[in-house]
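With one protein chain removed, the remaining protein chains of the complex are shown where they sit.
So, chain A:
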Amino acid sequence: MTLKSASCATRGLCLRTMTELDQSCSVLREYGSEQSLLSKPDGSSTFVQGDTSILAGVYGPAEVKVSKEIYDRATVEVLIQPKMGLPGVRERTREQCVRETCKAALLLTLHPRSSVTVILQVIHDDGSLLSCCLNAACMALMDAGLPMSHLFCSVTCAISKEGQIIIDPTARQEKECRALLTFAIESVECNVLMSSTTGSFSVQELQQCIAISQKASEQIFQFYRDSVKRRYSKIK
């Protein structure tokens, strides 16, 4: 995989990780991110995984409607806009997953009776959409400077009909697989924060996918660290 020349955006390296388990090949597609690209939101970011690209914007802590306010913590709202059409039932489930993950990571009690709104726009969908949404949301929350207890990242695993585990699948691989598992992993102890699965699989396959996702998440967390370090070392 060639390393594209770095522009003002930070680009991640595509690394090949051969795991000790089976012949499962865990290769994350080339990923990259850019922060602070929009002027109006408090924090914004894009996250690109292969051809899948998501643009995230965060507003917060901001005013909240009285009907939605919570007396001792901030209210988190997530909106996912698909590439075409209006948000439907599928977007609602994704919004629920992203919202609950963000709620677990953010220190909401520091901003009572406020709102934190995360808006995600799908630029292109080529597989691993929910993972890309979560990664973009985390980078945008970091960019907004909202206090968090830990970072999170997300990895998607697909189990093919032959039983091979493919990490970060493309849209075509997702269509041909027997099961699709998306996990959000937290940065402190690498435990599973969020899990969303379709298709049927055995308990062993689940454990294998979790182990592979945890290993892949280490790369993504390292990427978060590098991109923040690179960004702040430029500021005098």
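By our rule, contacts are C-beta pairs under 8 Å (C-beta built on N, C-alpha and C of every residue); 3 or more make two chains touch, one makes a residue touch a chain; residues count from 1.
Just so we're on the same page, contacts and distances are computed from a predicted model.
A.B. asks: Which of "Rhotekin a", "Beta-hexosaminidase", "Thioredoxin reductase 2" or "Exosome complex component RRP43" is the UniProt protein name of the chain not shown?
C.D. replies: "Exosome complex component RRP43"
A.B. asks: Specify the residue from the set A:Q164, A:T198 or A:Q222 that touches the hidden chain.
C.D. replies: Reading the full complex, the residue touching the unseen chain is A:T198.
A.B. asks: So one chain is hidden, and I want to know which residue out of A:K68, A:R92, A:R172 or A:R225 touches that hidden chain in the complete assembly.
C.D. replies: A:R92
A.B. asks: Mind pulling the chain A residues that touch the left-out chain?
C.D. replies: Spelled out for chain A, the touching residues are 89-90, 92-93, 95-104, 179, 181, 184, 186, 189, 191-203, 206-207, 210.
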